[in-house]
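See structure below.
Here the complex is missing one protein chain, while the rest keep their positions.
Showing chain A:
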Amino acid sequence: MRSITIGESTFSCQPDETVLETLLRGNIQVPNGCRQGLCQACLMRSLDNSPPVSAQVGLKDTLQKQNYFLACVCHPEQDMTVALPNQQCASIEAAVIKKQLLTPDIVQLVLEYQSPFNFFAGQFVNLKRPDGLTRSYSIANIPLAKNILEFHIRRLPNGQFSSWVYDELEVGAQLTISEAQGSCHYLPGRAEQPLMLVGTGSGLAPLYGIIADALAQDHSGPIHLFHGSRDLNGLYFVDEMRELAEKFDNFHYTPCISGEGIESDHVQGRAHDIALSSTETLSGWRVFLCGHPEMVNQTKKMAFMKGASMSDIYVDAFHVIQAEK
């Protein structure tokens, strides 16, 4: 008999019982619907062993890779420690080793950690300062031999956390970081697939990581990045991106400015409009969208209507937490 552990509780999974049935019998609240592995309401994550492949059918590939599974069709093959999708688990300490302005509005923050930490470029973590105030930021670098995490933090008007990072956080200070979360990241396989990446403002951070990851894993298909901002203050890494485009024949970079009457040599218009009109069809493409929630949601729908399969669209919408009064 297999045992299922969730939080502090452990239950025995009876023969023929699913993980969902075991947990519900133990009075653990697990959302569920069809109980046939279709509606995905009972999505959970295995924290130790890989779940049975049959319990991962139909999930996004990035979620499969992170050991997510559907509890209603999971007959455990070994003992499992599981969690609900938003259940926070481990956190570690990290020290600020670099802080540098990329534009007047965006700061690059580099943290160094000591404990083991796994992530995919493009995922996000919750950064927590000593008094407990917490915000989510995307990881902009790929896992390297050095234990570092890079973030691009945009200063928001009245942003409690971002203002603190700007004005007070110093090199050497300690922050607490959650484990990496999110399903917007690159996976190898289908190396010849064309990629489209659209980001606004600091939405470039996860995309930058995803592109570095794709190139490091020898992605051979064309990679098209569209980075947009209303004004020049939101566009950064322009030289770095141009250098990357020179170095890799399959990487193409289009910086876009949407504000009126701004003198620049960038393309005039909104990044997602320019991206979507750059190709006849997105059938067979892999699409990554990061940044402003409205842009992300609109473009997700448009990319789907233009032929991209829903399973090939990866998004990270940057929701702004309203400042408390």
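One rule holds in what follows: a residue touches a chain if its C-beta (ideal position, glycine included) is under 8 Å from a C-beta of that chain, and two chains touch if they have at least 3 such contacts; residues count from 1.
What we mean here is this: contacts and distances are computed from a predicted model.
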item	value
Identity of the absent chain, which is to be given by its UniProt protein name, from "Hydrogenase iron-sulfur subunit", "4Fe-4S dicluster domain-containing protein", "NADH-quinone oxidoreductase subunit N" or "Group 1 truncated hemoglobin"	"Group 1 truncated hemoglobin"
Listed residues A:24, A:39 or A:232, member touching the removed chain	A:39
Contact residue for the chain not shown (choose from A:113, A:164 or A:304)	A:304
Residues in chain A touching the chain absent from view	33-36, 38-40, 57-58, 60, 300-301, 304-305, 309-310
